[in-house]
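Structure incoming, see below.
We show some of the complex, not the whole, and keep each chain where it was.
Read from first to last, the chains carry the letters A and B; within each, the first residue is number 1.
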Amino acid sequence: MDGDRPLRLITSSPVDRLARTVEALLVVASQPLSADELAAAANEDPERIETALRLLAERFAEGRSGIVLEHVAGGWAFRASREAAEACGRLFERPVERGLTAASLETLAIVAYLGPVSRPEIARIRGVAADSVVAGLVERGLIAEAGREEGIGGAVRYRTTPLFERVFGLESLSQLPRLDDVGEDAVEIRARLETVAERRGA
Amino acid sequence: MEVRELELDLDAFEGPFDLLLTLVLKEELDLAEVDIAGIVIAFCERLAERGELDLEACGEFLVLVAALLELKARGLFPDEEAELLELEPEEAAEELARRLAEYRRAKEAAAWLAERLEGEGDRFFRLGPAPLAPRVERRLAPQEPAVLVAALRALAAEPPAVSLAHLELRFPPVSQFLERFRALLGRRRVFDLDAELDGMTRIEQAVAFLAVLELRRSGEVALEQAAPFAPIRVRRAESETERRPAWTGTARSA
């Protein structure tokens, strides 16, 4: 980046004025704001908001500012620069991530990839009851209820929350990597089971 | 080293590993009875005897033990088990392999998430409202003072008199029937309960029945009924021991 180019912070250009409004909105927001939400609050065209965001992304970039603008969880938000992580670590806790167990991560992965998904489905895949793990993830705000399965008395289903995307630094769930196709894997395991089991039958 | 030839000596099964697997897949052996830790120990002992690490055997073994664990975990979910029991052994094996693959995929995804979390350890952001954020405005449409008056009048209204109608169901004392039945048994060794209850109200019948149960509990009578809903016959208890109330026991006489 052309890091040494001086930036005039005060100008009366309309884009700069809009950029200041967007800055103001982002510094008080409790969650990432989409371009549409910013446009509605600023009472502006989404295209002009995009222009302002591009300007701000340059100004609030890693290495250039302690405040960094990031596109996360379907919106825009400020965070601390990574270079300040040590200082932040001395002052702030990370309650959402603290003590996420292997079981929680497995459950989170299942909900992220297959959600909305019910507790019985999670239990079936993991092979153990999922109640307390699911409750823990709901309490942390990483997953939330998302309707019920069809039919009377259908089980509650869960999906991941925007906080999940934010904590894992994802713009959206589509950023999750594709995993190996289940079909192939199954064929492979099946073949190994059979070679062992059927040799005995012969 | 051939994993399938691993000799097992477990409580529920004795023989080579591949036979165990065959029996399990054909559902001729209940996995609930199989000590999977025992299989792992047997494998480790065998591995130690050989003194060298056979990676291929270890990989094979892990897949198979994982399959057994999955099958065993299935027992935790009776609905699922019923569903799986309908499958032919062939289909069950296929279903098992599919699930194992699914679980493996979840584990891979979890590993990716764990790595991601590690990489994001230096990303700090604020959770919750900003310190000097504007207060969320909850605006209320104009209201009529009359709603306040109505609310207070409702609070000041005398509570409706509680209906005592249900208390008028009068229950006769159980003792009344106890005395009556004891007197009856003084004259007759046995009587027919239905005949005695005839003509009583439902409530009296209920209390009379309680009295009979009380007499039975204290050992004063024995009850006979040939079949459900057949007439109940109440017989005076014969011996002294039979008459002694249960709670005095024999300890007291000792």
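Keep in mind that, in the parts below, a residue touches a chain if its C-beta (ideal position, glycine included) is under 8 Å from a C-beta of that chain, and two chains touch if they have at least 3 such contacts.
The model shown is predicted, which means the values in this text are computed figures rather than measured ones.
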Copies per chain type across the entire complex: A x2, B x1
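Everything that follows uses one rule, which is that only the chains that are shown with their structure count from here on.
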For chain A paired with chain B, centre-to-centre distance based on mean C-alpha positions, whole Å: 38
Interfacial residue positions of chain A with respect to chain B in the complex: 27-30, 77-80, 82, 84-85, 88-89, 92, 94-97, 100, 102, 105-106, 108-110, 112-113, 120, 123-129, 166-169, 176-177, 179-180, 182-183, 185-190, 192-194, 196-197, 199-201
Residue ranges of chain B in contact with chain A within the complex: 3-4, 16-19, 21-22, 25, 60, 63-64, 67, 69-70, 73-74, 76-77, 80, 93-94, 96-110, 112-114, 116-117, 119-130, 132-134
